[in-house]
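Only a single protein chain was left out; the remaining protein chains are all shown in position.
Take a look at chain A:
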Amino acid sequence: MSNKPATLFDKVWDSHVVRKIEDGPDVFFIDRHFIHEVTSPVAFLGMEGRGLKVMFPEKTFATADHNTPTINQHLPVQDPLSANQLKALETNSNKYGISHWGLGNPKNGIVHVVGPENGITLPGMTIVCGDSHTSTHGAFGAIAFGIGTSEVEMVLSSQCIMQPKPKKMRINVTGKLGKGITPKDVTLYIISKLTAAGATGYFVEYAGEVFENMSMEGRMTVCNMSIEMGARGGMIAPDETTFNYIKGREKAPQGAAWDKALAYWKTLKTDEGATFDVEHTYAAADIEPMITYGTNPGMGMGITHHIPSALAGDSKASYEKSLQYMGFHEEDAMLGKKVDYVFIGSCTNGRIEDFRAFASIVKGRKKAEHVTAWIVPGSHIVEQQIKDEGILDILTEAGFQLRQPGCSACLAMNDDKVPAGKYAVSTSNRNFEGRQGPGSRTMLASPLVAAAAAVTGVVTDPRELMA
């Protein structure tokens, strides 16, 4: 062991390299592997086609989420193709002895919500899943990132993937966030500064006062969106907030194992003097409630601003194509724009804190009549918390209905599709063309902005509705 100062990322990465290939990738060991119904069936087929088996079934966890209905989950799934994928996940899991939380299981939910809430996600782990938002788990000081189906097959059959080590970027946000500014605003602000490709090739460490003071739910929101600026993942050094969150969760270590793990976790931070390839620093005081106006997550701005003229770095043609799709124009104000749909949920903002924030605005108000709202918890555990904390009563009183857990309108694989030409304020992670349904127009925002839109029917600064 050298005594050279190391970053958190180096410590976790280097301890998982099984072999370094000269002029090639590292053979990288995976501690935890999550699978879902959409990106795993072909991996199992491929593996079986080669006559291989799952090497460590106890290190893989399956949950159904991408392609599940958010109403009537007790009934058979109507879409035969979706039903077939769900069946394949169950069959493959059972065949190899992989833990499977399918539809109807009380632990079912979005993979990046259920992993942490059941204590499967722990500091210092390497975690992958055939889903780019696997970066979420970096909130615990894990190296977590999305992989393709070929790599899912690699993990199933050898518990390793082949990865070149990314470069390192640190993003500091200093100071304190103002009223009505949430973790989602922090990440949309960072992405608007760096652009949708600004962190490609890097792994990010988030540091500074804002992240130190952030809850685990908030840290998950920030790490979740790392991929939206091109980064493979983002991570935050574990601290007391992290340890308190994990302690007592079902699959978290206990007793002597806890003490041993904790001692290790406390070493997981960037050493004084360790260096990054790139470093950015932002001031919390500059961050407003954010909203996106274009068709990639880098096209975001403070909600009180006007849509900027063509972005530096993107060609005018691509920029105009994007605004044309949205039906917006340069110099438009976003405040006051009509909203048809509101979606709160997803692996980005589908945790209890997000529904608390949403409820804080809608309490004592009514849903705008013309708005269709989809309120979708990230898991059954979150759904139960919503009920236990009285949030459901507030929602019902205001004219909202709670749906059942799943990825839902974030990627609109199920029936939760925003119709062509309609405008949605969504707490999810992508505003790509057609992401929420063919022709849908998405504005990404925080749960507070979503709530303000849901009760006023137009894009509204949530601070105006806060006590």
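Going forward, contacts are C-beta pairs under 8 Å (C-beta built on N, C-alpha and C of every residue); 3 or more make two chains touch, one makes a residue touch a chain; residues count from 1.
Convention: contacts and distances are computed from a predicted model.
One subunit of the complex is not drawn; among "3-isopropylmalate dehydratase small subunit", "Amidohydrolase", "sn-glycerol-3-phosphate transport system permease protein UgpE" or "NADH-quinone oxidoreductase subunit H", its UniProt record names it "3-isopropylmalate dehydratase small subunit".
From the set A:Leu8, A:Ala139 or A:Met154, the residue in touch with the chain omitted from the display is A:Met154, counting the whole complex.
When the full complex is taken into account, the listed residue touching the unshown chain is A:Asn67, out of A:Thr7, A:Asn67 or A:Gln385. Checked against the hidden chain, the listed residues A:Asn105, A:Asn213, A:Thr275 or A:Ser318 yield one contact partner: A:Ser318.
Note that of A:Gly230, A:Pro308 or A:Gly457, the residue touching the chain absent from this view is A:Gly230. The missing chain lies against chain A, touching residues 18-19, 21-25, 27, 29, 31-32, 38-39, 41-42, 45-46, 49-50, 52, 55-56, 59, 66-67, 79, 81-82, 84-85, 88, 122, 124-125, 130-132, 146-151, 153-154, 157-164, 166, 196-197, 200-201, 227, 230, 232, 261, 264, 295-296, 314-315, 317-318, 321, 411-413, 420, 430, 432-435, 438-439.
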